[in-house]
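This is the structure I have questions about; it appears just below.
With one protein chain held back, the other chains of the complex are shown just where they sit.
Labels run A, B and C following the written order; every chain starts at residue 1.
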Amino acid sequence: MSESVISIRNMVKCYGAVRALDGFDLDVPPGPVGLLGPNGSGKTTLLKLLLGLLAPTEGEATVLGYSPTQRLDRLSVRTVVGYMPEGDCVLPGMSAIELVSTLARITGLRNEDAMTRAHEVLDYVQLDEERYRPIDGYSTGMKQRLKLAQALAHDPQLLLLDEPTNGLDPKGRRQMLDLVEDLGRTQGKNILLCSHLLQDVERTCDHVVVLNEGRVVEQGAVSALTAAKGALLLVEVEGDPARFIKQLCAAGLETITGGDGELRIQWPDATPDADRVFELAQQAGVVITQLRQQRSSLEDVFLRAVGAKAPAGSESEPSDSTGNSTLLKRQP
Amino acid sequence: MRASTHTEIYRPFTGSLREHPHRWLTIGASSVRQGFKRKLPALLLFTPVAIGCVIACFRVYFRFQLLSGELVNINSPGAAGITMMVTETLGDVVANIITYTQSMAFFSLMIVAWYGAGLIAEDRRLGANLLYFSRPISRLDYLLGKGSGTFAFGFLALTLPCLLVCSVAAFTSPEWSFLIEEWPSILKVILFSGIWVSTITLLVLTISSLVGRKSHALIGIIGTIVLSGGVSAVLSHLLRENAFSLLNLFENFERLGEWMFDRWDSDREVTIGQTLAALGGFWAICLLTLAARVRKLEVVA
Amino acid sequence: MKPIIKATALSRWYGEVIGLNDLNVEIQPGITGLLGPNGAGKSTFMKLLVGEMRPSSGSLEVLGHTPFANLELYGQLGFCPQQDALYDHMSGLQFVTHCMRLAGHNHTDAKAAASRALQRVNLQNAMNRPVSGYSKGMRQRTKLAQAFAHTPKLIIADEPLTGLDPVARHQVLELYRELGESGTSLVISSHVLHEVQSLTQRIVLIHRGRLLAQGSVEDIRQLLSSHPRKVHLKARDPRALARALLELPHVNSTTLKEDTGDLHVETRDIQAFHADLPALASRTRSGIESLESSDASLDAVFDYLVG
Partner (left out) sequence: MLHFIQSAWLLSRLQMRSLLFSRRIIFCLLLAIAPIVIAWFAGAHQHASETVPFIGMFLVLQVIAPLISLTVGSSVVTEELENRTITYIFTRPTDRAAFFVGRLLASTVVSSILIALSSLGVIWAATYPREGMANLTRVRKRRGANEMVEIVRDLPDDLAVGLLTAATVAAVMYTLISAGLGVFFKRAMILSLAYTFAVEGFLANIPGSTQKLSVQFYLRSLFSDSHEMEASILSKIPILSEATAYTSSEALARLGVAYLICLLIGAFGIRKRQYLMTS
């Protein structure tokens, strides 16, 4: 694995008594990385530190060879880092093309480069003829894409995206996710993506870091973290499952029926053979509509890492609405 | 539902960044361009300045024409009387320029206030500070940029018309006599208007950094001017103590103008030292507040 | 059952911006998801429901009342607004007690009901601290507590899930499920579709100010016959499976994704496909690992309708 994009050593940041970042080491690999954590876990503080806007109480960090915690690199690090803020932010009274070209010029591009680059980047985020209109007429989706465009203006090697899909409607969210996925996977840009919507992170990131109360509590490749543990098959059946269950038990496969007619077949060895299940279903004259291996989702990983119990005891899909033991009684 | 590959091709940027890109110049230029986008306020604010400047130029022009005598043929009866009366009303050229500068001070304040009030306030309200400070600019760049933007408007409103009047005076004066004899006072006029513009720029930006919206900033500026004038008047009246007139910005500049163009009438109770100290104090307060507010603006980013 | 909300030819516009445009909808008791892209008129509809605005034309009945400034209705209605606005200097308990006192209860029952509600939202140890110190999730749960403290018949929640982290989102969803089960009707507007789908199957889809679709996700999907159903298959030997599948008459197309080895199959008749699959699978022995039809998900339905 090539050298890490961001390496942090013993990072501590205190706001008075509150220890926003509680001394941790972190090596962020290249490519798209998700940064997860409940509200107030230190994500925004970390981003500001990487941008050199905040000085840490202790520890230092190196980003792409620059060290934003030192005075001299504090500004120059921002020439190679692009930041997409979370809230609404716009330069007053400007249209999209003016905003992106002005910000590009401020970063250091020459005038003619800034204008051509602005058009290129706005084409990329599909802000076509709206780029000449003032921004207050934009929809939330267009504003988010504009923010992404201004972060890309100086072609940074590292992109810091803070909640890019927050508050977007499904169409806007899909467009934004396509852009982030294309940047991360196809264009090979390093991305640090902060988000609460774990489906989005699962879809766009390869590596994940989970922060909680200022410390790194979990990190690893997404595929590894959500790998299937043990051979548990989830099968949804139409019609009467009873005969099918008898068949399965006859074949020595222990089966439990979940709440909404979902069967959980425990496979003796690690490699489940679905064809066998289909054969049994055919003999039982039963129709299978869903069959998948039990994999914990990123949400379960997150909930386990942050210490809140996953709902309904077993590591089921987040959308399992049959949660018999509700969270209400338990302390968060 | 996996995402289909993205058809848009992302082209990496091949150009290079400039070594010392004068970032504050870009910010200043963009604020000026933003200002002149809306034509109506520009028209409304700059017409009185233009009219004042034209009048001053004509006064100076006639003044010199009369001196050279082309305007009124000498041998007609009573010509001497008319020329004497007219020259007497027109007054000395330099005095003309100084009165022009002081009369335009108020208009230039309005122009600088209108264009400068929103520069920092609207940035904070709309979150533009997040965008500015995620770029490699220091707080000084930001301040210099906003300051230069506002100063440019003040320059257009006051210093440029003064220069125009001086140049008209120089051209019409016989054999450039105005330029040769009076060039120090031209420099003084430029310096005086420069100081006035930079002071009101500082005032406008400080108030703009304290409030959340352009309209509040405008109210704040007008409020400060009126209040400082009113309070100093009431206090000096009530307490018969003229030191309070130091609070009033306009009076300070009147005294400064008189001192610079050595028309200082000696029986003024407030000395020039106190005036300069008052101005220095005002500048210090403004710069300190601005520094503190912009530091807060950056961290909020 | 009598519908809790009945809108007939309801429209509302501000200047030339159209909020709702001749909306006719009836919402039955129970949990209903109110969906629609940004600017479709969802928040306008919510404001009309809560009586914050009067309709420009048409009529609206909530629990049999016309909602604008209708004191009788507000006794049975709970509203959880979208904005994150609370009285920061008050504590959670004081805030909910204050709301209950305004509803006409005396101090003791108001305080009792408030602490019960706050316990139910899991804020018992934080309820005496001022709200300014609460996290986003806690503020959301406090807003919800004031909405159901007076056990209303109907609770309306505007975007309750945006900006919450997964932990808080789970707790809020559990809470809604519990309220739904206890008989309170709920109308929830949200963009986080998979969360809404985990809560209820009944949705009302508004687009450009009009009702686009109403009913359960599955029924709506059936109606969209023009769109072929998509099924995803993972197998050890996807090419053999693909060849076999193409022989089935109702399969339109199969696309193979080389990077992930997924097989996307489009079929005209999903029941026939499911019926034929077991036989085909045992015959070809191509080692199917998973069979998923993500087509019935709310995301897909939303895409087909809104595009």
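Quick note on the criterion: contacts are C-beta pairs under 8 Å (C-beta built on N, C-alpha and C of every residue); 3 or more make two chains touch, one makes a residue touch a chain.
All of these numbers come straight from a predicted model, not from anything done at the bench.
Participant: Per the definition of touch given earlier, which of C:53, C:224 or C:244 contacts the omitted chain?
Facilitator: Only one of C:53, C:224 or C:244 touches the chain omitted from view, namely C:53.
Participant: Using the document's definition of touch, tell me which of C:4, C:40, C:60 or C:99 contacts the absent chain.
Facilitator: In the full complex, the listed residue that touches the missing chain is C:99.
Participant: Considering the whole complex, which of C:69, C:223, C:246 or C:279 touches the chain not shown?
Facilitator: Candidates C:69, C:223, C:246 or C:279; residue touching the omitted chain: C:69.
Participant: Tell me which stretches of subunit C touch the chain missing from the display.
Facilitator: Touch set of subunit C with respect to the missing chain: 14, 43, 50-54, 68-69, 71-72, 74-75, 77, 79, 81, 83, 85-87, 89-90, 98-99, 101-104, 146.
Participant: Which residues does subunit B use to touch the chain missing from this display?
Facilitator: Listed in rising order, the touching residues are 215, 219, 234-235, 238-240.
Everything that follows uses one rule, which is that only the chains that are shown with their structure count from here on.
Participant: Distance between subunit B and subunit C based on Cα centroids, please, to the nearest Å.
Facilitator: Their C-alpha centroids are separated by 58 Å.
Participant: Express in whole angstrom the distance between the two chain centres, defined as the mean CA positions of subunit A and subunit B.
Facilitator: Taking the mean C-alpha position of each chain, the two centres sit 51 Å apart.
Participant: Residues of subunit C that contact two or more other chains, please.
Facilitator: Residue numbers touching two or more other chains: 299.
Participant: Could you pull out the residues of subunit B that touch at least 2 other chains?
Facilitator: Counting only residues that touch two or more other chains, subunit B contributes none.
Participant: Touching residues of subunit A toward subunit C in the complex: what are they?
Facilitator: The touching residues are 37-40, 139-141, 166-174, 196-199, 238, 272-275, 278-279, 281-282, 286-293, 299, 302-303, 306, 308, 311, 318-321, 323, 326-328, 331-332.
Participant: Show me the residue ranges of subunit C that touch subunit A in the complex, using the header's touch definition.
Facilitator: 36-39, 120, 122, 135-137, 162-171, 174-175, 177-178, 191-194, 197-199, 271, 274-275, 277-279, 281-282, 285-293, 299, 302-303, 306-307
Participant: Would you pull the subunit A residues touching subunit B in the complex into a rising list?
Facilitator: 48, 51, 53-54, 75-79, 82-83, 85, 87-94, 98-99, 102-103, 105-110, 113, 117, 120, 123-124, 126, 150-152, 154-155, 174, 177-179, 181-183, 186-187, 203
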